[in-house]
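For this view, one protein chain was removed and the others were kept in their places.
Chain naming follows the written order as A, B and C, and within any one chain the residues start at number 1.
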Amino acid sequence: MAGLGVGLIGTGYMGKCHALAWNSVASVFGDVERPRLVALAEIDADLAARKAAELGFATSTGNWRDLIADPAVDIISVTTPNAFHAEMAIAALEAGKHVWCEKPMAPLLADAERMQAAAKRSRKLAAMGYNYIQNPMIRHIKALIAEGAIGTVNHVRVEMDEDFMADPNALFYWKSEAASGYGALDDFAVHPLSLLFMLFGHVDAVIADMVKPYSERPLAGGGSRGVENHDVASVLMRLQGGVSAVLMANRSAWGRKGRIALQIFGSEGSILFDQERMNEFELYQNKDGKAEQGFRRVLAAPEHAPYNRFIPAPGHGLGFNDLKIIECRELISAIKGEKAHLIGFDDGLRIERSVHAMARSFAERRWVSVET
Amino acid sequence: MAGLGVGLIGTGYMGKCHALAWNSVASVFGDVERPRLVALAEIDADLAARKAAELGFATSTGNWRDLIADPAVDIISVTTPNAFHAEMAIAALEAGKHVWCEKPMAPLLADAERMQAAAKRSRKLAAMGYNYIQNPMIRHIKALIAEGAIGTVNHVRVEMDEDFMADPNALFYWKSEAASGYGALDDFAVHPLSLLFMLFGHVDAVIADMVKPYSERPLAGGGSRGVENHDVASVLMRLQGGVSAVLMANRSAWGRKGRIALQIFGSEGSILFDQERMNEFELYQNKDGKAEQGFRRVLAAPEHAPYNRFIPAPGHGLGFNDLKIIECRELISAIKGEKAHLIGFDDGLRIERSVHAMARSFAERRWVSVET
Amino acid sequence: MAGLGVGLIGTGYMGKCHALAWNSVASVFGDVERPRLVALAEIDADLAARKAAELGFATSTGNWRDLIADPAVDIISVTTPNAFHAEMAIAALEAGKHVWCEKPMAPLLADAERMQAAAKRSRKLAAMGYNYIQNPMIRHIKALIAEGAIGTVNHVRVEMDEDFMADPNALFYWKSEAASGYGALDDFAVHPLSLLFMLFGHVDAVIADMVKPYSERPLAGGGSRGVENHDVASVLMRLQGGVSAVLMANRSAWGRKGRIALQIFGSEGSILFDQERMNEFELYQNKDGKAEQGFRRVLAAPEHAPYNRFIPAPGHGLGFNDLKIIECRELISAIKGEKAHLIGFDDGLRIERSVHAMARSFAERRWVSVET
Partner (left out) sequence: MAGLGVGLIGTGYMGKCHALAWNSVASVFGDVERPRLVALAEIDADLAARKAAELGFATSTGNWRDLIADPAVDIISVTTPNAFHAEMAIAALEAGKHVWCEKPMAPLLADAERMQAAAKRSRKLAAMGYNYIQNPMIRHIKALIAEGAIGTVNHVRVEMDEDFMADPNALFYWKSEAASGYGALDDFAVHPLSLLFMLFGHVDAVIADMVKPYSERPLAGGGSRGVENHDVASVLMRLQGGVSAVLMANRSAWGRKGRIALQIFGSEGSILFDQERMNEFELYQNKDGKAEQGFRRVLAAPEHAPYNRFIPAPGHGLGFNDLKIIECRELISAIKGEKAHLIGFDDGLRIERSVHAMARSFAERRWVSVET
């Protein structure tokens, strides 16, 4: 068969990341048909034309519905702002296209539910862009846990911290509006939730606390405006099977740039990981000799598939964009009907339900169970 | 005046640590009278005699009340198991002795309250052995926060983890009995609480979750016994002044040996510290140039008093036992009526109230305010 | 103008790396014509055809000279074993093609000299594949040194260590033959030399010591064969301008996977870097406050161009293959006649002269000046 026909909507941070992945996946893996970069949609036709030239798409349009209508397009990458995901993804699915949608699904739970329903009806692939689960280190950690390398897991902590909201003197912008969501919780806490899901399953019950480091932010024209959501969130959780977990998210954490730090404690050892040093993880096993026990810093290596598809030597390092190439390859597997390491709209919805439960637990100052 | 006359009750882990501190404080600091190591009490006279010889005490006894009665004794170090603290500390205070009592005050809140009342009546020094607050790194962090080096603090995380309860095959012993306390919470979460108090003030409200990694533990003679308290505790907190904090304690954390990790986030920077690397801390300041911002690893140096009393060169490192020597020096200051960096029975009681509030919040699955 | 027509010879580790770079450079940078992947040559036509399909080349051949003759080809990537570089690069240059040749130039100095002469005659671009110099961290370190961030540099140490020759039980193979070169010195010490050159200029004088960790290695059929070159090399050096340097290379260093560690000492600060953690460097400046001085761990960020072309957010990390994309972009600049950050055959030859001087200094047990 010829390669998949790709349509891309949006060319921001994630749009470019999708484009790079579609462009490289065949060369990196060497075992799939080269995708055809058919058409790109942007907010206006000029921008779309310029971006199509830059990113290697054959055609461009200022109207994303053109992509939905294009028979040469097999799959649509949805990388627009979150508020547009539902409309686009549902339209694509209903037109018989596969969908690769950036996280989160949608600001409103009802929209996410409609997306999931559309996916179910369509029988097409509907996958979320949770790229951190694709890190070979995370995939190997999953395998280690499965094979009992640290015994039975009993406690987990995960932190996600960046500092893009840390400056109190930065002007008020839409990320501080209530309409954009709860703040740290849905802005990026969904990433650590995707990791927890992949490693341990879904969340059962939660209680969250949230704070506003800065109650007001300056306006461009002078004066200030009240901040409407929370840059810091901390959550106690119980996961499927009873594992206790703590989730911490802070988008005002000076000095943190892309921290997603996992601490996993088991009955026979522990595992540590931090996305800021994404090419290593640490493993402690109590079976090591008493006087030589310690956390082992393991560097990414060809033994940690699919690192080997990128580089044949250990310790040379993958980058953030490489994770998207791996995700793209998984997508192709899934479309072929093979087992894939992906988060579809079903599990994506469950992740978003847990976020909404957290917000409710904060509002009501009590433990809340996550709807299944 | 001649040096303080010292009586020591108990010669375990902390008893020896007190003895070493009393023995070295004058030589290290060079500005106080040499304490007189007058008398040592242990559970029986033989052990007491042997330990007195080892640790350099002039006399010994199998009856701790002999120390209370000894006019040559000015201060009593109480380092026995927690259940004995109240009786000994109160007797000493009532006999007009100063008291240096290991943490926590007592398993029962009522006992802690009686201790605090006795201290108040006695007008003698009644200080807790919260040695981690004495680390020059912690003292410097306190000074940095006070002078605004990281702006206004808005969020704090603290973890205290060790692995002495991590082995599921280890035999049941008293630390798993309900009579010994709540488990991780009072067994060592009081240490991070002492740090939070010193840096930010007291705890206002809490909600805790706790888990038992192992519901049963083997018995020596075969069979097993149910574990009665919790080795893992996680707590959401609000501190005085509104700072939000997360406290995590795990005494079953394989690979952690003496971790007390602080993450302090402010409006202009962040500070990190981990007691496992007690001679360094990390400082991030947003005033550094954009392309050269990063966490600065600062090594302990003579500029961080009283490190300079131990070593005149930077980066050579203090040890755990040195913290007790510093604490001992603070004690002597306090007895002289000088300002000292110590936690007395008043603040100690408040710390214990917050522990009991945590336990209650877990039992009742709700936020609990800490009684003042 | 249309994009460059690319011919690729060789599809091993570096061949694939070149292919990925040619494939992605336009999409990543968005400011260059998309290269045309014209033709690929491999050792036989079948392999060539398969690899062309995988890597996205339009045509393929079992005879590399076909690429030289192809008018649609503007530039040749030479990624074959070192012994073939001279013949291919010279043929390409003489046919009026630009050349991008993997390091080192050639095992024999005379061949490297012929390559440099051919480049000079051709007036075409002749660039070496020294990808580590392209790391945005290295490029920023160069800028920091130039602007005096650490004052005058007076001493440098660089280590390059991997463990692919560390196993004494691994079978003898060609890397242990004298015909393959000196061992650690030319096998990879040229990489740290490329960094030293970019940061400080060329090497003036050297004295080296070399050792064989294992004097013999087993043969497949039984018995063993004497090792003919040295897996460990250590070199004292003086650089242009009098800076003293130590170069250490060990390809039998268990646990090291891609370590290229720099320590740069100046009159006002120091800089540290390690390629195993390629997305960070450490900076110490004596202008920081006395009690807060420390090495600052700086994470790669958009401020460190051209990181921003890959990712708009800090701390997310580039990978090893991304360095080749940057190198490819520099190549395109150089071909356009713009200033580029590259090592051409002139400087490449000088690097190889310093390697041969090291080998001679070891053989003659004396300091040797590097021929200019």
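Heads up, the rule we're going with is that contacts are C-beta pairs under 8 Å (C-beta built on N, C-alpha and C of every residue); 3 or more make two chains touch, one makes a residue touch a chain.
A quick note: this is a predicted structure, and the numbers were derived from the prediction, not measured.
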Quick one: say which of B:Gly5, B:Gly181 or B:Pro314 touches the chain that got left out.
B:Pro314
Looking at A:Arg34, A:Arg296 or A:Arg360, which makes contact with the chain not pictured?
A:Arg296
Touch assignment to the omitted chain, from A:Lys51, A:His304, A:Arg329 or A:Arg353, lands on A:His304
Using the definition of touch stated at the top, determine which of A:Ile145, A:Leu283 or A:Ile343 touches the missing chain.
A:Leu283
With the missing chain put back, one of C:Phe295, C:Phe310 or C:Phe345 would touch it. Which one?
C:Phe295
Among C:Glu33, C:Asp46, C:Glu94 or C:Asp167, choose the residue that contacts the chain missing from this document, as touch is defined above.
C:Asp167
Touching the hidden chain in the full complex, which residues of chain A are there? Just list them.
140, 144, 149, 280, 282-283, 288, 290-299, 301, 303-304
Interface residues of chain C (partner: the chain not displayed)
150-151, 154-155, 157, 159, 166-168, 207-209, 211, 213-214, 232, 234, 236, 238, 242, 244, 246, 248, 250, 252-256, 265-270, 284, 286, 293-295, 365-367
What residues on chain B make contact with the chain left out of this view?
13, 16, 19-20, 23-24, 26-28, 30-31, 34, 54-56, 162, 164, 256-259, 276-279, 299, 301, 310-322
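In this text, only the chains that are shown with their structure count from here on.
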What does the chain connectivity look like after leaving out chain A?
one piece
With touch defined as above, tell me whether chain A and chain B contact each other through largely the same residue numbers, more than half shared, or through different ones.
same
Which chain has its C-alpha centre closest to the mean of all protein C-alpha atoms shown?
A
Between chain A and chain C, the Cα-mean centres are separated in Å by 34
Taking each chain's centre as the mean of its CA atoms, chain B sits from chain C at a distance in Å of 53
Chain A to chain B, mean C-alpha position gap in Å, rounds to 41
Chain C: positions in contact with at least two other chains
299, 301
